[in-house]
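Questions regarding the structure given below will be posed in turn.
All protein chains but one are shown at their positions in the complex.
Order as written gives the chain letters A and B; numbering starts at 1 within each chain.
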Amino acid sequence: MVKSTEERLAAAAIELPPAVTPFGPYVAAVQTGNLLFLSGMLPTVGHEPKFLGRVGKELNVEQGCSGAYAAALNVLAVARQNLGSLDRISRVVKLGVYIATAGGRPDLVKIADAASELLRDIFGEDKISARLVFGVENLPFGVPVELEVIFEVG
Amino acid sequence: MVKSTEERLAAAAIELPPAVTPFGPYVAAVQTGNLLFLSGMLPTVGHEPKFLGRVGKELNVEQGCSGAYAAALNVLAVARQNLGSLDRISRVVKLGVYIATAGGRPDLVKIADAASELLRDIFGEDKISARLVFGVENLPFGVPVELEVIFEVG
Partner (left out) sequence: MVKSTEERLAAAAIELPPAVTPFGPYVAAVQTGNLLFLSGMLPTVGHEPKFLGRVGKELNVEQGCSGAYAAALNVLAVARQNLGSLDRISRVVKLGVYIATAGGRPDLVKIADAASELLRDIFGEDKISARLVFGVENLPFGVPVELEVIFEVG
């Protein structure tokens, strides 16, 4: 039996946080046609950062991975709130992974993989995304990672 | 009476600058289907930067906000030139706010809000965008802020 996205999420015993609300005059997601554009998702719980610092400076790569994973949970929570069910998502079109760094060369790919792997495990191999990864100078509130996601809605 | 976007712009007595022309072999905007993708908009008047420097270093947050506002005026000017009227825009889908920073932790959200608030005031609460914000190492010509916008055309 092929599992649905929501069934895979339940089977993995992953509990999603409440969908994060905006920090200003914007919305968490906009649907246009069958594309759902999400706002930049951060490793926050509500409006509280779970991680602070730059990877390769205040934080190590493992902490960066944990930040990416936490931000990806917010991606799922916002998508479900907007669509009613993650089963409506027919494809993860784009995953942008933007990592705060500070002069070193931390393993950006490993951090991005932490988000990609969660999305692959939940949505399935046939829905994995194109991906864009780079290190930025600074992120809102001083968090280490921000995710940008575009979903295709079936 | 509900005002149209152009009526709100006129009521606010905001005069748009001439639409900025490209600095190289690209165009200011591309429409595909009902999405209008704008090139990165800078705080320039014509090809002259109105602000130079990085926020938290050569410029303060207030100057960053002014730069974001000036870039947002260019967004409106380019959109109107491409569509004939801003009233054809049915939604601001994505606003990306990319801010040149230099090691500090300036208030990125406040700077982004300066652009978001203008777009909200002109297009209305029901058309506000998803948003992506981060600090970059460097922007073209040394300006402090760049905006990326995708509009939905009705």
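Side notes on the structure shown:
Simple rule for what comes next: a contact is a pair of C-beta atoms (placed from the backbone, for glycine too) under 8 Å apart; a residue touches a chain by one contact, two chains touch by 3 or more.
Given the structure is predicted, the values throughout are model-derived calculations rather than measurements.
The omitted chain makes contact with chain B at the following residues, 22-30, 32-33, 37-40, 96, 98, 102, 136-142, 146, 148. The chain not shown here touches chain A at positions 33-35, 91-95, 99-106, 108-109, 112-113, 116-117, 120, 128-137, 150, 152.
To be clear about the criterion, only the chains that are shown with their structure count from here on.
Rotation angle for the C-alpha superposition of chain A on chain B: 120 degrees, rounded in steps of 5. If each chain is reduced to the centroid of its CA atoms, chain A and chain B end up 25 Å from each other.
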